[in-house]
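First comes the structure, then the notes that go with it.
Only one protein chain is missing from this complex, and each of the others stays in its spot.
Letters A, B and C mark the chains in the order given here, with residues in each chain numbered from 1 onward.
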């Protein structure tokens, strides 16, 4: 975790205090059920919850000091709780194994992290939608290969992003379900020393599903799927960030990150206004994606478990979720305040002497009976002249002077093919598909 | 694609012929709808389908030769079809862009590949289920950290695999839905020159969903999710493969890959029987996973598209699906024919002088009123002696001779804790959770 | 391997014939030395070489057919050779293990692949150098964050690429040395059944170093380092490719990939000239890099070896080297024929109303005694006006009208700061550092 790329709510989730609190809840809920089942005295759970009701501070340092001796984190925690609660605490953790606590805790943390991320996505989607409708019909040039292609609208770009992040949200909801399971099944998953009813009880209390079959641990294909999903979302962030970076290029300058008063773009060059937020998002996407491969490598644990996954998760559990939360927030801010320059978009669109209309003429020629190959040749030879003139020549004028073209198409029909609105007649259709309204 | 790691049905899907056939179908269906809409003469589609009904051979070499000049694969294909069909063919591809064909074709290929993989998973699941029930109560030692922990059954190991590959199947079905979309939206996705009804028609004919909003291409977050899912499945394959490799180790030898007559394990050492299939699966898992990062890097295409994703997909579209198909088939064969040695499992289980029962004694001591810490200490000090004796000493005997222990627990109760069946009482519960039956 | 992204010399290296030929040479050289040592009759090697001298065709299908039975590739090969050579062939492979042959063969292949790649790099470097000197003083705008910064020359961009690919060459030479080792040490690397002198002899004949200590195999950290190095080179290719793609953007158009007669940029839009080669290189970089993670995962083989690395290498040995060879060739062609537009570079450079000179004024103000903070503020407030005017205002004129500025700097000195040549006075220095000449 790098503090400058983190936000408090998500970070708090991964603090030792938060983890110990979840551990306690798991143990207390389990003890409660064990009491009901008659395995331990009902007074045990009561003692735990009574102490908990005093809202006790978690002494992380004390727990760490015990771990330094036992070299075992859960035992250290249990020992510390026993010191606080007294004799009744000895009934805690009956028939459970450390991983029951650790893995179920991780499930709670990842589920809560998912909830934050889902909310992040909702906010991002809302902002994108607003900008989409605001610029639903703002013409701008569509580019393939970085080269002017045909007109689109800025709203369509936003609709595309909206559809993509809607998919991301659906994926994240699925990924949350993957990891939100509770396993309290004992040392090797057989429930030999603990009734499955305990697992069911704790799962219900914590809002988790039960893990149908576990070993000592919850199987790591679940976590692999979770982190892979975060990696995909990060890539979608990168895509929108790269779009903004392109639009802010000096020669393009169709949009620009908000530049606050007092901000300095460069220590050396006072004239600079750089898309540093979206560049940063590009980097953060790499950081989030870095969790994917280790998570895949974590799946093939040996037999009923080895502990190699643990250190990986200590890094990337926090790092991937905290960084993704920050990145989603940053992207939301960027899109929310993005400076959008419709005049510049129109100026750029017009820049190529009408080349963006070449396809319509091609189609018209074909429909007028010229072979596809000839049509292509007639248009291309004029288009290349315009291209090489850097937009000084006009495609319309050249076509009107090309007798092969005029032999097939009346001049008025050629002129008609250079109409911008023609391209936007399906924008409403697309908006209805994406937003359910237009 | 490496021939030795491929199977014919999946490989055929990626041959040039298969691709050109799908291209033709897309073009012909689109022309059909364009005819209905009155954009082109209805005779155009008829001419195409009439030719198609002759079941014409696809002349890949001829198409390649045209591409060598045009440097454009779809134009080369259209030119070749036009040569075959004649004049009516000039109405094909009206208002479409190459990517409409290429991306929709890829969607068909990935959907069909998914269907094969889903069937592979079904076969694997069936085999795993059979072995699971066959060995539902075959005792074997559960191991955490590679060290004997407590007893499980071989059937439980299989149940775990069954649950994991069931999740893989659900993920694959979701991944299929991600990529099975049709986009026929023109040069920059605006439908400027083609009615959305064409897209809807082609989608329906090919069994795809429509892409709600595309640029020039179908957005690559879909493909990233697809390949990431394959990577997770590969990791699950690796996990089961590693399990078999461990079980076949000379010192363990609880299970063994089938070794066919005439097979030679080593050119130098005639005594060898190696788990080469599962080792190979471990490697193939790495190969499939190799597609994940490039697929994530493919998402952030520039503006309405750049073509950097294309070469990546030419490699990993075939490689990842062909290799995964092969790997699933190989794994199914391994599990189907796996030699399982229950006697050896029991012998290994007994090897540690009863250490595997240590937890039950610990629990009994705690329940008898000994503090958790003392209980642990009493059991651990005896367990360590057994451990260091390499199983020559018996934990039961040592405990019966430990007065701290016998002060708390009657000898008969200690002996009762060394009962194997105790561990299997919830196997039916777990089986019902996993298989819906026990 | 994807044929369209391959070249014949590199591809030939990975054909079965090439592999079998290397296998034969290893076996024959080894038999030769075994003969000298008196372990086998000297006639054995003679029989092998005599047969070899007849330049026999390698019957791949026959060898494959034997492997289908033995399930062991080296045994299949030895059996086939024995069928050809006769009785004397039984002395081949004495005391050796398959991996002695397989790993030493891979070392030969990777060394030869490296030689091709080094030559590729030499050709690329030569072309880059030519373009660097050609445009040593061609002014162009330097951009940070995609935003105009200060002037550079196109030659400097090329010098940067030259330095980078020179480093790549040095890394590749080191990577070649990593993998070019010979191991003929028997089943577990002890030389129990084969004299180390055999290894030394074969190594010398094949131009390899000896492997100081092997297990059954050559340790895979060597190969990991090799493929990681290819991944770095691929990333450098990506960097230069991305530079070209940016320069060809419609709004920038300072350089352009060569566009051949007859080429079609788009099936739909006849006006298009797209940077498809460099976009393709961007994708191929991802493909080559995909080999890195599997190669790292291949290192931790179990004990004296497991065979999980083998399938990975069957894919990525060919794929990574063939693709990198192709990519280097393609990049060489792109740079060689790159259309460079100095007028457009100058036009773009002038576009921002002189903003690119803001730093020099800042420095002059500071040196004239104005505090750094005030200097920055004076320049920034004028620069922002120019920025927002889209280059319609002139920074020089605004500064000359800013009394804070003119209070510190005479107008003539301000004007002097807008001199372009000033920026290029160290170009010779840099060229001498990079090329050893200027």
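As a convention for this text, contacts are C-beta pairs under 8 Å (C-beta built on N, C-alpha and C of every residue); 3 or more make two chains touch, one makes a residue touch a chain.
Since we're looking at a predicted model, the values are computed, not measured.
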| item | value |
| --- | --- |
| Touching the absent chain when the full complex is considered, from A:43, A:263 or A:389 | A:263 |
| Residue of A:309, A:360 or A:423 touching the missing chain in the full complex | A:309 |
| Residue among B:274, B:311 or B:332 that touches the chain left out of view | B:274 |
| Touch with the omitted chain, as defined above, among C:123, C:366 or C:406 | C:366 |
| Residue in contact with the excluded chain [from C:127, C:208, C:224 or C:276] | C:224 |
| From C:74, C:105, C:149 or C:399, residue that would touch the chain that is not displayed | C:149 |
| Residue ranges of chain C at the interface with the undisplayed chain | 40, 78-79, 82, 90-91, 93-95, 142-146, 149-152, 156, 159-160, 163-164, 167-168, 171, 174, 178, 186-193, 196, 210, 212-216, 219, 221-222, 224-225, 228-229, 231-232, 234-236, 238-239, 241-243, 246, 282, 285, 289, 292-293, 296-297, 299-307, 359-360, 363, 366-367, 371-373, 422-427, 429-430, 433-434 |
| Touching residues on chain A - with respect to the absent chain | 2, 4-5, 69-72, 74-75, 78, 93, 95-98, 186-187, 193, 245, 260, 262-264, 266-269, 274, 276, 279-280, 282-284, 286-287, 289-291, 293-294, 297-298, 302, 306-312, 314-316, 319, 323 |
| Touch list for chain B against the chain that is not drawn | 141, 143-150, 245-246, 248-253, 264-266, 268-276, 279, 293, 297, 344, 348, 351-352, 355-356, 358-359, 362, 376, 379-380, 383-384, 386-387, 390, 395 |
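Note that only the chains that are shown with their structure count from here on.
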| item | value |
| --- | --- |
| Centroid spacing, where centroids are CA-atom means, of chain A and chain B in whole angstrom | 24 |
| Residue numbers of chain B (touch at least two other chains) | 78, 93, 95, 186-187, 193, 282, 289, 293, 297, 302, 306-307 |
